[in-house]
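Left out: one protein chain. Kept in place: all the others.
Note that the chains are named A, B and C in the order they appear, and that numbering of residues resets to 1 at the start of each chain.
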């Protein structure tokens, strides 16, 4: 093959290998894993290239479960409206729903994870309270000077605390993980609430951003947790839509309201 | 609200309910489930509106795990090529990959499930071998007269048997489920191989179509199993693409080959 | 290259050719076409591999223009709801909107074109009124025996006629095309209205299905006309959404109505 400047590297994926009698995924025999490895642990294998230990399994399953179902979100409405027009393509309706998992909603996982992974020194070990406080002040100042809200704080319904975030933090500690990123998000919540004058609890995506850091997931793929989880939830919404449709009503009401003006 | 002909039904989803201090999913407290319910069992809850028992959990997790990762499929290539153009949108790359899960590949789950759910009488109970054989002959005749191949049979690599299908069938039986749909697919494989003169083993999607029937999942949402599972696998491919890219090479080789002609 | 059973054909696309100083599309110099060929005529080139003559240009532009904008459809709502969640990805919002252009709405173009291209004999020439009537009776009987409605007939708002369909038919005739497919759709409208007892005018997608046949576009890509046209309209909706947002209201009302029950 001649030298060239673009695309010269080999086409190579090391995720799966198949022979007539076997399939391996990240070096493990898939057939052996069927019946013994759960979906959540297999998802961990896809992300970390090894199976989780018991504590990692509990924590990872918890954060992904927390992302599956958030009710009648714009994403769920989108999947249902798409199925109204293209009932032949369940994959299209799920894909449409996933496309709304961007910067506004699920992207805050990424934002919170990025804060934790950028500001906490990689070799810091467990920071003490004064270290956390100093770091949080600096982050709050940085975001204030950019005029940006801190991602992962605040919730329209869940106040004074987001019960899911609380539970995920408790699990992290029970399972014996270093809770530095969690304490940082909690301190950011305290400072931000004080500065703004209203309650800004760590919400579920903020919590998951912190826990992604605990688990070692790079912030720039943390959004993938939301995408994989919500794909499950959207199939659930499409199943309900077949039995108890609401998309046609949402459409009719929007169209009628618009045309009456 | 005035009477109207379209969209008059209420907008109502019963999947999730949130109050300031709680979230319920299908009537169960989400916070209680965090840390105790695995991702696979929660996916079962989304589809069946209740948590699985132990046997259902083992079997359901096994079939979804079997669908997560199929290597460098058109779907995986699509996700990677999309990330090359739009690295800012991981959700877009996953969505693009899911859009290829249509009639050709994952749709065969649906096809096999449809055969099982259409031909096996709903109140039949466990069919004996003669019943299965008669049914399979009828199905094979019906498909032959339509000139259609039977979905869920045959595999380009896995011969003489698809080891994943074999394992999933073994799990179904070990867990004590009625194996009528499995025996029907096995008999269809035997008849088709004989009629065609080459081996047409039950493949993994054919197996999962049969097991969807065992679990009571309607055939017209069975494709959703593939969609939710593959969303996980596609995130894994996008993670590898960031570290060991191949999309640019696939593109360059295709473009060069085309332009040399 | 060694023989193999799958994917052995060369990778070859004949649409575009580029050299350092030129680009050709379907054999025509792109640079020469810039400033002289309109977008609609270039779209015709993509579909028919040659530029349209004057009459073809008028008719083709008319049918695609008629598909661009249909107001606050499920597809437009979907694009807007997606932009609410992922404002960073305009391409994702358009893609989500397009995914709803399936069997229910735009797919009726395909259905009407399929009727015309299946039932009208390829070498029939212009059918006389008795030929049209006999064909329409047969089609109506075939659909009635399948319990299916005839695609392309009926409209919730536009009665007794769809003014867009009327105009498209008038243009076809003014431009001197054989109007056999149009007369077939009109006769199907007459028969169906009579049999059902209410008005079922040829609607705009039914008209475009007939005119696709007039222009020689195969029915199984006729859906593509709607997809390319609506991509334009969706960009318009996303532009309006930035200036005069409505997606958040649609979401809030749906969520509130659901949670009040």
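Keep this in mind: contacts are C-beta pairs under 8 Å (C-beta built on N, C-alpha and C of every residue); 3 or more make two chains touch, one makes a residue touch a chain.
Small disclaimer: the values here were computed from a predicted structure and weren't measured.
Engineer: Just name the one of B:30, B:150, B:168 or B:246 that touches the chain not displayed here.
Structural biologist: Here the residue in touch with the unshown chain is B:246.
Engineer: With the missing chain put back, which residues of chain A would touch it? List them for me.
Structural biologist: Answer for chain A: residues 5-6, 10-13, 17-18, 86, 88-89, 91-92, 95, 99, 156, 253-254, 257-259, 261 touch the chain left out.
Engineer: Tell me, which residues in chain B touch the chain that this view leaves out?
Structural biologist: On the chain B side, contact with the omitted chain comes from 71-75, 77-78, 81-82, 84-89, 92-93, 95-96, 99-107, 246-247, 250-251, 253-255, 258.
Engineer: For chain C, enumerate the residues touching the unshown chain of the complex.
Structural biologist: 4, 6-23, 25, 30-31, 33-35, 37-43, 46-47, 58-59, 61-62, 64-66, 68-72, 76, 89-92, 94-96, 98-102, 106, 157-159, 163-164, 166-168, 171, 174, 220-221, 223-224, 227-229, 231-233, 235-240, 242, 244-246, 248-253
Just so we're on the same page, only the chains that are shown with their structure count from here on.
Engineer: How would the chain B/chain C interface be labelled, same or different, where same requires over half of its residue numbers to be shared?
Structural biologist: same
Engineer: I'd like the Å distance between the centres of chain B and chain C, where a centre is the mean of that chain's Cα atoms.
Structural biologist: Once rounded, the distance between the two centres reads 32 Å.
Engineer: Of all the residues in chain A, which ones touch at least 2 other chains?
Structural biologist: Residues 71-72, 89, 92, 95-96, 99-102, 106, 246, 250-251, 253 of chain A each touch two or more of the other chains.
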